[in-house]
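A protein chain is absent from this complex, but the other protein chains hold their places.
Moving on, here comes chain A:
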Amino acid sequence: MSTSPATPSAAAEPAVKAVQVHKAFGDLHVLKGVDLTVAPGTVTVILGPSGSGKSTFLRLINQLETLTGGVIEVQGERIGVKRVEGKNGTSYLQTLTDKEIARQRSHLGMVFQRFNLFPHMTALENVMEAPVHVLKMDKREARALAVKELERVGLGERLDYYPAQLSGGQQQRVAIARALAMKPDIMLFDEPTSALDPELVGEVLGVMRSLADDGMTMIVVTHEIGFAKEVADQVVFMDGGVVVEQGGPEIIDHPKEARFQDFLQHVL
C-alpha cells in the first residue's frame, strides 16, 4: 500500500479517505474492510442497522478509537500513526504523540448523540471553552466568537443558560456551535437527532442543512432518510462491518442490494 506524503497538494484531495479499515474490540471484529472517500465540501450520509459499526467508523476518524487495520487519511495526512525510518533502510510504524493527535483532531468537529455538553458551564462557556484553553484565544475575542456561533444556531438569547435549562434540541445546537467554534474543516455527526423528541428534530436538521449550504464537509450517521435524500451528496449503507452499497442520494429510492432494500422498508 502506498500512502501519499502529507503535503496539501491538489485541491481535489479527499477530505477523508478510508482504505480497508478494520476495527476489532478484542475478539469482536466490528469493521471488516471499509472503503470510503469523502470529497471536500460534500455531505456523506451513513445509513445502517444498529450494531453495523457506523459509530465506530466515525470514532476512528476522530481517533476516539484506535485503528486495528487499514489506513485513514484526513486531508491527505495519515491519522494515528506515522512511518519512521529505522536502521539500514527499514522503516516501521509508530503511534503519534498526544500533541500530534490533538493537531490532527483540530481539523475535525464532532457532534454526539447524547450532546455531551459540559453541564457545569453555561451555553456560552461551553462554546468558549476550547477556543480559550486549546487555541489560547483571548477571553473577549472568544466570547465574541462564541456569541456569533450561538447566534448562527439560533441561540443568541440563551447564552447564560445551563444545559439542564435547555431543551434537547437547544442542547444539540449548542453542541454544534461548540464544535464550529474550533473552525473545523470537517464535521462528524453521530445520530445527532436520535435522542430528541420528534418535534425537536427539525430545528437540529435545519442547522445542519444550513451548514451544508455553507459548504461544510460533513459525515452524518442518521436514520433521517428525508434529510439524506435532500442534503446528501453521497449515501453509504453499512451492514455487518462493511459498506454494502453506496452512491448518490437516488440510491435510497432505487436500492440494488437486498439488505439495503430490507433496511429501508423497516425505516420508512
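Convention: a contact is a pair of C-beta atoms (placed from the backbone, for glycine too) under 8 Å apart; a residue touches a chain by one contact, two chains touch by 3 or more; residues count from 1.
Operating definition for what follows: contacts and distances are computed from a predicted model.
One chain of this complex is not shown here; going by its UniProt record, which of these names is it: "1,2-phenylacetyl-CoA epoxidase subunit A", "ABC transmembrane type-1 domain-containing protein", "Putative spermidine/putrescine transport system ATP-binding protein" or "Glutamine ABC transporter, permease"?
The missing chain's protein name, per its UniProt entry, is "Glutamine ABC transporter, permease".
Write down which of A:Asp27, A:Glu85 or A:Glu157 is the residue touching the left-out chain.
From the options A:Asp27, A:Glu85 or A:Glu157, the contact with the absent chain belongs to A:Glu157.
Out of A:Phe57, A:Phe112 or A:Phe260, which residue would touch the omitted chain in the full complex?
A:Phe112
Given that one chain is not shown, which residue among A:Gln75, A:Gln170, A:Thr217 or A:Gln246 touches it?
A:Gln170
For review purposes, identify every residue of chain A that touches the missing chain, sorted by number.
Residues of chain A in touch with the missing chain: 62, 64, 98, 102, 105-106, 108-110, 112, 114, 116-122, 129-130, 133-134, 157-158, 160, 162-167, 170, 175, 178-179, 182.
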